[in-house]
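In this view, the complex is presented without one of its protein chains, the others remaining in place.
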Amino acid sequence: MSNTTADVIIVGAGIAGNSAAYYCAKKGLKVIVLEEEMIGHGGSSRNGGGARVSGRDAREMPLAIYATRHIWPNLKEELGVDPEYRQNGYLVCGYNEEHKKGIQNRIADAAKMGIDMYLLEGKELKDKHPYVSDHVTCAGWTPTDGVANPLTATLGFYKRARELGARFITGEKVEKIKLYKGRARTVVTQNGNTYEGGKIIVAAGFGGKEIIKSVGLFVPVFKRLIEVIVTEPMPHMFDNMVGGMSGFYGQQTVHGSFVFGNALGREQCFAEITTPVSSSYNPANICHTIGVDIPALKEAKIIRTWSGWTDMSVDGVPIIGNVAEVPDLIIDIGCTGHGFCPGPASGYTLAQLANNETPDVDISKLAYERYDMAKKQPQYY
Amino acid sequence: MSRYLDRSADIGEFIPQPDDDLIICRCEEITKGEIRKAVHLGMWTMTEVKRLIRPGMGLCQGQTCSKHVKGVIAKELHISPAELDDLTARPPMRPVEMGVFGNEVESHE
Amino acid sequence: MKRYNLAVIGAGPAGLSAAIEAKKHGMEKVAVFDENSRPGGQLFKQIHKFFGSKEHKAKIRGFKIGEDLLAEAEALGVDVHLNSVVAGIYFPMKRLGVIENECLINYSADNIIIATGANENFIPFDGWTLPGVIGAGAAQTMMNLHGVQPGKKILMVGSGNVGLVVSFQLLQAGCEVAAVIDAAPRVGGYGVHASKVARTGVPFYLSHTVVKAEGEDHVTGAVIAQVDSHFKPVPGTEKHIEVDTICMAVGLTPMSKLCSMAGCKMVDKGGAVPETDKYGATSIEGLYAAGDVAGIEEASSAMITGRISALAACRKDCYITDGEFEKEYDELEGSINKLRKGMFSHENKGRTDITKTDEGIDLSMTLLTKGYVSDREIERFPGVVKEKGVHPVIECTQNIPCNPCQDACKFGCISVGEDITSLPYVNKASRCTGCGMCVANCSGQAIFLVNDDFEPGYSTVTIPYEFIPRPSIGDKGTALSRGGEAVCEAEVVDIKVSPVFDHTALLTMKVPKDMSMKARFYKGKEAL
Partner (left out) sequence: MRIKEHPIIGEIKKGRLVKFTFDGNEMEGYEGEPIAAALKAAGVMVHRHTSKLDRPRGIFCAIGRCTDCVMVVNGKPNTRTCVTALEEGMNVQTQYGVKAKEADEA
């Protein structure tokens, strides 16, 4: 095989692409990873680092559960890089009846999947989580959720995959996929290079939409700006992930910094901007919201705010798997801002698909074909 | 799009140097040797090195060390520092308390 | 949201000048934002007299220029926001997120001029994180703004203008400067700046670097070593210097973060700078960069680039016509070009192969390697003449953009000519009255009055003196050579202080006749 030919071509060096490369390389497959920007440029490095199962759509829960049970706990040893995974629980704060109802629904969803989640209120809430304000009246607590460091995790998979022989090329933007006798076989880059593989995995975030379009597939995803604030290192306050029904989410990292994001609702209007820029609104809003729920954080000094794109699917869960119409094409797109925690499980599964194995994790509900209107799955819309 | 980089290209072995203990990033206390090692682990951009081992991620956000980090990485990759992209500049320019940042008020005429 | 016609970030020389220019040309709502409590940027730390010519505010001390600019800006109604950190710049909205009064306040603007200046560079070495290792800017801030000595005994690393000027300021603040060192083989800054430090007895070590800061909790000493042609320390050349402070003056990098945050196209010029046209316009319409942030120069040119950018914004938004703009721009361009000439100009930066002045005179090599011109070398420069009676001796030996000496002498003894980088020469010195205006007005403190006919066997030498305590008439001390070595006994025969001298005292000392071309500094019985 020439150096532009491999068993598997992976487009996108985010957490899914890098972990897929790692698991493929581990199986002895020859892998080439092509990335438009640098390693971990997109959403994989730009998220709050929540490693949670709770609060997810039932369709994607199997991936998140597999990741938190079988992958995250052993990653440090496996990769030789500390992804700072800590399974110390997830507290989601609420302050009205509507929030409480929402939490109870999450508890019910979790129970169906065998995940323990509790409602905390009153004295118990204050005793266990003294940092929350009196404004917070109820909270959901999931002890098996946790946090990790998206930066080191994403780069850790890259580092290990590279050590195992996966070839990574950055600054190589894939523009289209070319078919060979009806099967996905070759990718063509903006630099004019072509790469050939037995399987093509597209795990390129929103950028994957255009690539997949080149073989006549349309994935209903759009992009949304997320913005996150990072504070100075502070004395230890909590080990668990903290979020709010009001929309914020985040953690205190092992270095002591607080990292928090928030959904404000106007993120979509920034979609026309070509490079993600920090807006003048969102970080202020994040700070304000968190200040209400965790007053002690008002004194933490922000040293950085950042922004990035997430690829949102219309039904809020990713599209992962083989595409029946185009054999040998495997896609992973539309992670909708919560693809980090299941990311390694996605990579694990993508590698199994690339190796023609039956996946350990049930991803049938994430198939591209669910958007086939003939199938009508109203419960998901 | 970023510059084309084949991460399998040969940059040679990591060879220890006498000044590997020299602190380069004062805030996060990252040494020259740590940065050089990160390059050999595949971190070939300022941002990747920063994300893996934290130079430039501290309180001053790389205002003091960026130039040196860049120099160390470039030397290890046998390229000119000008070929490396700077870290992305992000607000705020100075550390600002969350309470202050969240206290957004409209400016008026 | 409040919208300004022009928002300027940074109230230093470039920023204040820009705001003033915009106001003068009809912009109504003009604001300047600065994170410091005191505007003026670095000007307030610049206590030396500026170079250039009258139009560049030559011979005026930096902090005075700052005060004047601020007064002018306020008189014109510029909205000066102090203690205001521009935390972020947000494009394409053209918006500034400003932290003031414990709030985040958003402002928008038709035009934005970024004039944030520069950050100091540092070099890492063993022990550079110890307390007592500081930047030259820190030293200036501590002593000139806050009145606190940065240390007792200081090693200056870097012989560029900043290193030399700050060394002199340290001496003025009553500190001891143990040495000035530089890894380069030649003094980087103006020779006149070096000379005023060298003549007080400060040694210069070129081709030397600092290899270690000694001390447990803070600096107690430094180890320096000679470097080879690759700037690597040569083993065995280490020298221990007893100091409590190591001060680094190793260059500046444009503080261009806001430019890249806004999305400007950036280029690498010894640090990232926004790509600009000759008016300072960046790749983003309505966004300009002026002063050091667009490329390191000095305060005098920063003031001009600030004005140019403001004019460009005024033209863009039709406050002035193209014709008006062209006329004013040509004038400013002419003015800045005068500063950008000579052996220290941009294109000559880092050159070590210049051996002659524009006039074809061999440069003083002692000056470049030790910080002072030797007795033998000084004779060949046009400002150095032997005359009867009192006359000026101008020890200005490099082509630097400066000409206040020419204007200082009402009797026409001194000429520089059209080109302000030319070496000054003495004509008709016989008309010298000994008024001393040239001595006081020379920003480089390179002019001396010599009278070889003072009394039999004795001459007088008048030197600029900017230290305290000031000696009194009748005091006896030691005369030091250009290189700071004691050469003879000296007696103070006159000390002149005048508002027109602007804090430069003229000290006249009596020395043996054969010492009149050697004695260049006076050291009292008690040390400096």
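Every chain is named by a letter (A, B and C) in the order it is written, and numbering of its residues begins at 1.
By definition in this document, contacts are C-beta pairs under 8 Å (C-beta built on N, C-alpha and C of every residue); 3 or more make two chains touch, one makes a residue touch a chain.
As the structure is a computational prediction, the values presented were derived from the model and not from experiment.
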According to the contact rule at the top, which chains on display are touched by the left-out chain? A, B, C
Which one, C:Gly15, C:Gly40, C:Gly88 or C:Gly132, makes contact with the chain that was left out? C:Gly132
For the full complex, which residue in C:Met143, C:Val243 or C:Cys259 touches the chain that was left out? C:Met143
Kindly state which of the options C:Lys152, C:Lys278, C:Lys327 or C:Lys410 is in contact with the chain not pictured. C:Lys152
In the full complex, which of B:Thr45, B:Gln63 or B:Thr88 touches the chain missing from this view? B:Gln63
Cross-chain touch to the chain not pictured, restricted to C:Ser53, C:Asn119 or C:Ser516, is C:Asn119
Go through chain C and note every residue touching the omitted chain. 35, 37, 47, 61, 63, 119-120, 129-135, 137-139, 141-144, 146-150, 152, 172-174, 217-218, 466-468, 470, 503
On chain A, what residues meet the omitted chain? 232-235, 256, 299, 301
Taking the full complex into account, what residues of chain B touch the chain not shown? 26-29, 58-60, 63-64, 94-95
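Operating definition for what follows: only the chains that are shown with their structure count from here on.
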Measuring centre to centre with CA averages, how many angstrom lie between chain B and chain C? 32
Distance between chain A and chain B based on Cα centroids, please, to the nearest Å. 24
Whole-Å gap separating chain A and chain C, where each centre is the average of the chain's CA atoms: 53
Mind pulling the residue numbers of chain C that touch at least two other chains? 88, 97, 104, 106
Touching two or more other chains in chain A are residues 278, 284, 305
If you look only at chain B, which of its residues touch chain C in the complex? 19, 22-24, 26, 32, 63-64, 67-68, 81-82, 86, 88-94, 96, 99-109
Which bits of chain C are touching chain B when the two form their complex? 1-2, 35, 85-89, 97, 99, 102-107, 119, 121-122, 124-126, 128-129, 253, 257-258, 260-261, 266, 268, 271-272
In the complex with chain B, residue positions of chain A that touch it: 36-41, 45, 81, 151-152, 154-155, 158-159, 162, 167-173, 190-191, 229, 231-232, 255, 278, 281, 283-291, 297-306
